[in-house]
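Here the complex is missing a single protein chain, while all its other protein chains stay put.
Here is subunit A:
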Amino acid sequence: MLGQSISRNSLLLGVFAVITTLLIAGTYLLTRDRIAAAQRQAEEKALLEIVPDERHDNNMLDDTLAIPPGELGLKQPRSAYIARRGRQAAAVILPVTAPDGYSGAIDLIVGVNRDGTVAGVRVLNHRETPGLGDKVDLNKSDWVLGFDGRSLDDPSVERWAVKKDGGAFDQFTGATITPRAVVTATRGALEYARTRHGELFADGPDTATQPAPADSGAH
């Protein structure tokens, strides 16, 4: 009697597990392509804000360079996107993580032009205090546009800090930690771009449609 009810119940549970799994699997298969497209679109939108269409003629999403974790504060391997005009790299968009936000890490992308100036900075992910620290988000305030066109020479490296620390960039009323983290991370990205200039801004392959490096078959 007891054994019968146990086996009946476990069979029932098993049946429901299979049904719900099938349901989820079906939904996943139906939405998979759309989700991938949506993710790509969101990524591309952020990239195009930094390097608009008229400045490049390649597809940045397909022209990437892997950045290992550890570099630029990253915890996971991410990709840098390269904007090319013909073969020449016009700008590189670097993924950066600022580990020292007010409530956890802040994920950014920093566009660096070939001449070492900032093409643009965007905050992708953050958990900063609403109304205070979240002004680093372009949706909330245009503070982040203040980096555009700046470089390690303008202002000088020492002055790449918030005003409270003797630097050139505004902090927010009531929030210093967040902008300090973003300024530091942006400076880090510029320094990275300077030391790795040759690698990041190397010429692309002859055919713009083929993103693989030209020397891949050299051996």
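The rule is simple: a residue touches a chain if its C-beta (ideal position, glycine included) is under 8 Å from a C-beta of that chain, and two chains touch if they have at least 3 such contacts; residues count from 1.
The rule we apply is simple: contacts and distances are computed from a predicted model.
Choosing from "Betaine-aldehyde dehydrogenase", "Ion-translocating oxidoreductase complex subunit E", "Peptide/nickel transport system ATP-binding protein" or "Nitrite reductase (NADH) large subunit", the protein name stored in UniProt for the chain missing from the display reads "Ion-translocating oxidoreductase complex subunit E". Per the touch definition above, the residue from A:Arg8, A:Lys75, A:Lys163 or A:Arg194 contacting the chain not shown is A:Arg8. Residues 5, 8-9, 12-13, 16-17, 20-21, 23-24, 27-28, 31, 34-35, 38-39, 41-42, 129-132, 139 are the ones on subunit A that touch the missing chain.
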